[in-house]
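The full complex has more chains than appear here; those shown keep their coordinates.
Think of it as A, B and C in the order they're written, each chain with its own count starting at 1.
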């Protein structure tokens, strides 16, 4: 162990923390304590207050009440950023990469001189050294990024790695990771965990936040559960099985781990395809894609980052204009490259990033949920507030959206509930084909179940859904999964696929179970 | 009640109830200048008995009409997340071009081309305004140029065009139709006030209850999200910019009629007032927030301030200083009344 | 004897170059001046450099003058609207021995060969005397001032105020600053009318900017009564543009002070030509009914600025009766 003193207190100890934003109570008398070298998981449903705790632990926000100690000493003053930085490093849930700056500069932001952090305001920065150090750092994570590239030109995943590399390179003894895996694909998660295990061996303590419970079991030794802004339980992970953990998070006795839906034992859907895609190509992303989906069917489109599956989904929704190929819904061709045309043809869409394409943050839940159906809310192009409210209430009920009311600005909801609003918006048109890209992105386990249930319901009502994702949990609701790699469909699986096979296919190692003949039979 | 009450085990219900109050405050943000208006009214009443006469108030109203039309235009554009500085030139150049096309080519002090009959002056003027807005839209939306600087360039260019076309002269023989709209009274109230009130009412209703009106908020709030939701963002923004130019041209008609001539610096420097009125009235410069009613209270505040200062006989040397101070004070009031930080 | 100063010189080809800067392109008065400059330059056969325009901005004026220097001007005609900030430009020109004719304004510092202007203080006084007489020495008068930062506007305001105080102490003057803006003038006049229904007279410091808005306002309020009728508000304007003459003929306003755009142009150019020929002038009366007075930094030819009323409005010698027809 790197630490010579055996009698040190916890690296961080917070007690009696309360925080409210206006009328919203984000934390109420919450506590947490992380021992040196410990990997501590923090779980809870969306809006439980996890990220708020993170911002308090990293000195970004002051708690209203409560005490905070690092290594037994009181926390530094709020403005003393260097002192905070030396105690705790953090990968925040919201991106903190600055788009216009280079990767190298992002990595060493505000600590361009590694030797002496705060002094030397007048010593010029040596960009050459910075670049080479950035190159070394990135190499440690196996991220192939040019340190002189600007961050805005990176993929989401590459950016996330820049973020992670930066936090881990501080040399702090305590690191907070707030949903670091949400933007990574399986291979990326693997690399991250390798690195974390290595740091763990060096005695670094972690506070790890994730909605993927299996990650908690894989990495952490202790788990703390928050619910509704309060501390519920802290226990060794070995003492809590997944069911107990979910119960602690939701406060309800679980109906068992079985979801409300099931894909096994369904009759293979019959009839002409509802969605028919032939020869679709978008330069730089995917080539010559054929795809069909029948009524009652949920089709998965699996693929790692840069496999082109996301762009394919977006193309179906009308966001890109493909160079070649046709899309038709219920036998009628759809004009590509136009969202209104796609909507009119009955394609509903859940975009990849709710912050970018999903929500108008300042507007109300009702308005966001009805954004796609404003033509149905009154005569002569009017939008009647009463109908909007009623429509939104129904959505709030159906999807169990936790909100003070339909008039609340959507920005005031927690992440998971925001995601539900995006799904509500997509379902509002009662689409024939629902295209959902990572529909459960950042959503807690309970909500995930209900969101996937909502997607499944679309199919059960005799329509069809397409789930574009790299998360196995999402893909489990699918009747059929197509795996994409480098812009091509490389494999197809029927329900009951094994994780390893699918993951292998997504990584380009097409296994022996390649059911090519199934694919061909559609033609 | 909201359905959250059906889940009593969630503290969300309590949260919701409390949150409810907060949002109510925010909902009345557009009213945040109403107390300011009242205070101004009281001060006006104290400093001069003439303040509360219908003559005076109608006068203030009519003086506000031209500015308020520009504010209406700018508010729509800002809500959609854009900006147009060139409105202050459009109010001058559109009438000049219309008159130039209409006036006979000889005999008067200012010689036009006489290409069109005189009755077509108003449609022509509106057309020119709309065209200016559409060209701005082209540069901003198709060439993807920065809107602030495009319209800043347009501001200079159009003012220059006006000087060039009018040869720097004020044009005195304006068409009768302009004069009528700017000068007539209907039921004892200037026609311009009726028209403005109507336009604000129509605009306000459209923003509140029409599909395309609501779309402006969505576009201004997050254009990407609006696009993904099937809103034709570029087309609507283009329409709004065009409409903005058209409204500015209409303001030009009223101005010309009201003051009896087209002066070469008609509207010069107004854009600052337009922005000040719009923003203290609660419209966000970042798009997606605000109402026309708020913008209207912004204009009225600025106009009343001038009126009250004139009635109070504030020394001319301190006029401009007070004007600036009042913009800042109104901004502070509007910020604390709404309780929202303005970023 | 028009152009007498330049008759000695031959045709324009051999003459020394004159740089001319116009102060602004957006006002009637200055556009008339610009037209006269163009006419007179050709009729006097002068050799002028391309005419520039400084858009009411002294930094542009300095830049333009710099170009004149570099392109070989032997005399410069300018109308610096900012009488202070022209000082160093004048110094520069003096160092290069380029004489300067300043039109309409008197620079505070720096040498000038000749200032060609009418006396703005006299405008204010004339207007005051006329209005005072019309009102019989009592009542209320509104004064639409220009921009507070304009020297000529200030001269008029000060002279008007001083004269009123001295000769008509019973007249109450309501000063309204307008920044030369017609809409501001109209708004403030309207407020003033609301508060002072007994307003007896109005002084417009710039007819070009204020005349139409004022007339439109009075018309709308039903206060535009021809001169002589009861309830007529006496109006004195300033500038001498044709619109004012029309209004005088119709009886809408009573008088204006004619600021001689034609003489400005004519004598500015002839002095410039004289300067290039090395002529010098002495204080005293001139051959064109004006007086040259001596300033600390040069000479000033104070051109006559007649008061125009119904009696002399059709006088053909007024520039407003000759322009733009």
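What we mean here is this: a contact is a pair of C-beta atoms (placed from the backbone, for glycine too) under 8 Å apart; a residue touches a chain by one contact, two chains touch by 3 or more.
Predicted model, so just to flag it, every value in this text is computed and none were measured.
Expressed with the labels used for the displayed chains, the entire complex holds A x1, B x2, C x1.
Please note the rule applied: only the chains that are shown with their structure count from here on.
Chain B has no residue in contact with two or more other chains.
For chain C, the set of residues that touch two or more other chains is empty.
Of all the residues in chain B, the ones that touch chain A in their complex are 2-4, 9-12, 15-23, 27, 209-212, 214-215, 217-218, 221-222, 224-232, 288-289.
Contact residues on chain B toward chain C in their complex (touch as defined above): 48, 50-51, 53, 55-56, 59-60, 63, 66, 109, 163, 167-170, 172, 182-183, 185, 190, 255, 258-261, 263-265, 268, 303, 306-307, 310-311, 313, 316-317, 319.
Within the complex, the chain A residues that touch chain B are 22-25, 228-229, 251, 317-319, 339-340, 342-343, 349, 351, 356-363, 367, 371-372, 374-375, 377-378, 381-385, 393, 396-397, 402-409, 412, 425.
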